[in-house]
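Partial view: only certain chains, each at its native spot in the assembly.
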Amino acid sequence: MMDDKPQHECGVFGIYAPDEDVARLTFFGLYSLQHRGQESAGIAVSNGRRINLHKEMGLVAQVFDENSLRPLQGHLAIGHTRYSTTGSSKLQNAQPFVVESALGPLAVGHNGNLTNAHDLRQELLNRGVGLTSSSDSEVITQMLAGGEGRTWDEKLRVFMVRAQGAYCLTVLTKDALFAVRDPWGLHPLCIGRVGETGWVVASESCALATIGAQFEREVAPGEIIAIGEDGPRTVARMPAPDRAMCLFEYIYFARPDSLVEGQTLHAARVAQGRELARESPADADIVIPVPDSAVPAAIGYAQASGIPYSEGLIKNRYIGRTFIQPDDRLRKVGIQLKFNPLADNLEGKRVVLIDDSIVRGNTSGPIVRLLRDAGAVEVHMRVSSPPIRHPCFLGVDMASYPELIAHRMSIPEIEDFLGVDSLAYLSLDGLVRATGHADAGFCQGCFTGRYPVDIHLVEKETFEN
Amino acid sequence: MMDDKPQHECGVFGIYAPDEDVARLTFFGLYSLQHRGQESAGIAVSNGRRINLHKEMGLVAQVFDENSLRPLQGHLAIGHTRYSTTGSSKLQNAQPFVVESALGPLAVGHNGNLTNAHDLRQELLNRGVGLTSSSDSEVITQMLAGGEGRTWDEKLRVFMVRAQGAYCLTVLTKDALFAVRDPWGLHPLCIGRVGETGWVVASESCALATIGAQFEREVAPGEIIAIGEDGPRTVARMPAPDRAMCLFEYIYFARPDSLVEGQTLHAARVAQGRELARESPADADIVIPVPDSAVPAAIGYAQASGIPYSEGLIKNRYIGRTFIQPDDRLRKVGIQLKFNPLADNLEGKRVVLIDDSIVRGNTSGPIVRLLRDAGAVEVHMRVSSPPIRHPCFLGVDMASYPELIAHRMSIPEIEDFLGVDSLAYLSLDGLVRATGHADAGFCQGCFTGRYPVDIHLVEKETFEN
Amino acid sequence: MMDDKPQHECGVFGIYAPDEDVARLTFFGLYSLQHRGQESAGIAVSNGRRINLHKEMGLVAQVFDENSLRPLQGHLAIGHTRYSTTGSSKLQNAQPFVVESALGPLAVGHNGNLTNAHDLRQELLNRGVGLTSSSDSEVITQMLAGGEGRTWDEKLRVFMVRAQGAYCLTVLTKDALFAVRDPWGLHPLCIGRVGETGWVVASESCALATIGAQFEREVAPGEIIAIGEDGPRTVARMPAPDRAMCLFEYIYFARPDSLVEGQTLHAARVAQGRELARESPADADIVIPVPDSAVPAAIGYAQASGIPYSEGLIKNRYIGRTFIQPDDRLRKVGIQLKFNPLADNLEGKRVVLIDDSIVRGNTSGPIVRLLRDAGAVEVHMRVSSPPIRHPCFLGVDMASYPELIAHRMSIPEIEDFLGVDSLAYLSLDGLVRATGHADAGFCQGCFTGRYPVDIHLVEKETFEN
């Protein structure tokens, strides 16, 4: 299927709740974090003595049934849903990683990307640790298992001293759950209460809502929280550089109903649409989104511009992994396997087409043609993010330099390439303004090439491959 | 997962196209008809000599991979995707049904429900035909295989004389494809061209668009079309009683981008929303849909009322079959496994909540509570269909009398039961008006109890069970 | 894997036992009849009201687990394990066949081959019955479902009037189990008691022993036994032509511990070896079998000849279905994938090599070479059956005329072809003598071309294909 979106890396979840069926709650938590990774899923549970694990390739609902859940008894657990950045989507890369260590069993779930993974990996190999996968999450696990420190608290702090880049971790030991967020706060992580005595952490607050937990607060950048018998305890707040939240969580990744900095991402995206309307108005009859992700921005654009919101494209809701290849005829049909136009709404209309982002630019052109074939007389494309001119090295699978259309072409060239009557992107300022927290720090690496973290190591590795 | 919707019965597809990989096109056709049935899928292909079949329980994309597609070589094919009305979702009920007959091999796919199936079934048993399933589609298959007539043309006409009720059929013989629609035209069926020489029939036009086929026209009520070497030929137009299209295809079933009577169902549903706004205005701040099916009606309501359209509920997009049961805690959480509210949009707002239908009424109450908990100060529910007071006996799994909330309660009682500030349904007249074809005949059985077909036989059977 | 043996067709099993878990006993019965068919297995159970079925491709132990057994509740059941003669090993040919009929539900399991299946099939098609498979067992099922007769007793008698050829049937209705054996008694079928009140029928007595049932007697040729609430009852003994038991059940098919006519087949095969030693002595140092099937005959040959019995070939015990194809190197290695020689025992020895039969002759040559390579100085092959010069049309997959080595070559030619120092087959007289029932009638079709049943119909069909 044709696709032109950045790819999530992972969703993490953790729970400490003596009165609950923690594996079952983890399952439903992961279920609501499914959009953060569809390649593998896993749950590790501790009963205070040992850690049991089940993980497999596939969607959460495919990986678990009552049989695989049954052995996962205990009172604390972590879960993970993974999208692989590297293309090597194999079971041995699935998470959580579980190892036995000198301090007892250890399970780790990771969302993000270490920029110095290559160095750390080399260090482990030199220290004589054999590694079974290409995943930087195994590197983290072995660093924790074998790193300096007499306690988990110490080991986690040592880890944070050594690690560079993006990481939200849930760490399970025999009797405690840890939540760790990198000092930049690149990706979201929050904590809530479940029932009388239980605590839960998750990549996004939607996972809390889904299992009926109460959102408490975000885990602070650089914070390590330990949750044990006595409830949560802040182990450390590591010295934090400037805050740098991933702007793409605002634009596309996180679920619209998740909360970041006190507002839903839906509201943030509606605001992006409003900004976009202000910055780049269009003379048109209807505003339509590329469903589903661009719906809030389109609603915002419509509200601010006064042009009526409408639907112009229907997305096959069962789009998912199919093993059947399109043949030549179907490749020509192309985008229609995913979207069909609503001719009634388009016929004779001047259309503002809203999408949240353009990465390679391979689907926008066919969508525009689809709209024209269905009768649209003008198509004005408006994108609720700035042009993506640089890859992400911090946990998001964006694309490489030569693939990025905005790296290769100027805006007029892209306009031409897509066959639109006009094209405009949201400005970086406008985007930041729309977050409602213009003063908070944001990562803007993929837009400006200025990353909050030193990336020369990953870059090097990338160029070598 | 909680659900309160009528259930589709089936999607049918057929293709005659010597220059195409017909099984592959059928796969993608079924893929876009997935919403009409998620329990089993199957494809039967003829190469002019024999018919090969593959069918299994599961979604289209799970049932087929390149291995199962490979043996399906030929130039004509039919496909089927099934939702079981009877609860007996077993492989032996999966379609297409394929049998060897005196006239050679025969495959049948069926969408609908025969009201005299019980009688016809008994007749077959008495004639000495052993039946392997409880499906009325096997009854149809055996009636065709063994019914009177020296040719398929004759057999199909005899069948139509005998059958009562709803049926859209695709029938595959060694060298021809037949499309058959019941005389009332209860469910949709259309025909289109693919490539230079190919023809395709499908339950909905979205399947044509998906494979790049050109919509030609609807199959007429009572029409039998044969497609062979020389293209399509109308075998017969059986004497048709009054036309009676299923209104629920307009309200909920068919995909919004499918065409019926020359307009998309999206347009029809927007019109329903407009009618509803006219009939039952509300004093409110925002209009929100129960996603996804009520989106067009909500857009229509917003347009006609001038109240801004917004989103207030996010639906987990990966909701699908899970094998994990909620426990008590999760059952209490309930509706949140499926929907989460957008507090930002709801806080302090008077909300018009649009849904397309209420069947049992078990999900609307929890949704209303969710909105209130998220800060909505008033909830005015508007439903884009009339109250459902009767079951459907024509191929739609609605619910039985005692389950139907509008059969058990008056509108004020339902209002109370759901905890809404006000509740209004679209009138039957309004609904018919919104179709844009008020003069065409419609089935209104589930609303009025007056069915176009004699249903005393099914009723009897139903009461006996 | 290289193979040169006739192929079993099927094993049937039936049980009526109100105090037992009949599906579980059927499972273990089938488990011990696994040698009669390895392609699919199935169990149908009645609880007095309805029949539930589970069948799948694969070995008995693969087809059933506790989950698939659980729904199979009841007090009477039949089971089937199938080897397909036709090569079309598809699920739709798996047995038992279950249909609904005018007299209620019906399940049928069949071992054998009808010689007039083609005619009967045509008759059914003409009567208007659509057939879903190529199996003559479906023909039988539909003949019973729709044939003349007001009761099952009558229908079974009518069936026996119409059917020609080999058939052992277990038939399950709502409340009775029937066992039917063709008038020639071609294949074995026996009955026994289980527990206080239960009854069981099976292709071979080994299935009775396995579940702790007491062997009672063989079902007589032409007999129909009904087992219901009041225990077994002989419904009819159809007029029987000359008895004609399949000699190949004596030679190879049935398990050595099964009883036929009061003796084990092991004893019969030891006697065949003794006869063979008498008829065709050899001047040699050791007698070795081609394991496992020729072991008893080799023991008999050793006893009668006084030449020591030994083992000279080890057979990989895990030989079974593999999906991996040998490449060229392995094809050259060939027979060693299945057998390895015991050089210690062969070095410098003159060997009598015993096998039970030679069909195509493709494995005996490589075995002989293997023995010579391992040091055997002479190889005298002795076969405990006569030369197979004709195909079987009565339920055994032998091979077609041009494939049968003894049809194409004289004994000296075969001797030459196999590279043996001498070759002798057991005479037909010797074989019959070894059964210990020389006066009973035997089918000898594959040896003499004289079949007990008119086979011109099958022959015709065979030549046409």
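Here the chain labels run A, B and C in written order, and each chain numbers its own residues starting at 1.
Rule of thumb we're sticking to: a contact is a pair of C-beta atoms (placed from the backbone, for glycine too) under 8 Å apart; a residue touches a chain by one contact, two chains touch by 3 or more.
Bear in mind the structure is a predicted one, so any value in this text is a computation, not a measurement.
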| item | value |
| --- | --- |
| Size of the entire homomeric complex in copies, 3 being in place | 4 |
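To be clear about the criterion, only the chains that are shown with their structure count from here on.
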| item | value |
| --- | --- |
| Overall pattern in which the protein chains touch one another (line/ring/star/complete/other) | line |
| Fraction-based call for chain C against chain B, same above half, different below | same |
| Distance between the centres, which are taken as Cα means, of chain B and chain A, whole angstrom | 35 |
| Distance between chain centroids, defined by C-alpha means - chain B, chain C (Å) | 50 |
| Where chain A touches two or more other chains at once, by residue number | none |
| Touching residues (chain side chain B, partner chain C) in the complex | 97-102, 106, 125-132, 134, 141-142, 144-147 |
| Chain A-touching residues of chain B, taken from the complex the two chains share | 20-21, 24-25, 27-28, 31-32, 34-35, 59-61, 64-66, 69, 195, 206, 209-212, 255-257, 263-264, 266-267, 292, 295-296, 299, 303, 308-311, 314, 316-318, 320-327, 329-330, 332-333, 336-337, 340-345 |
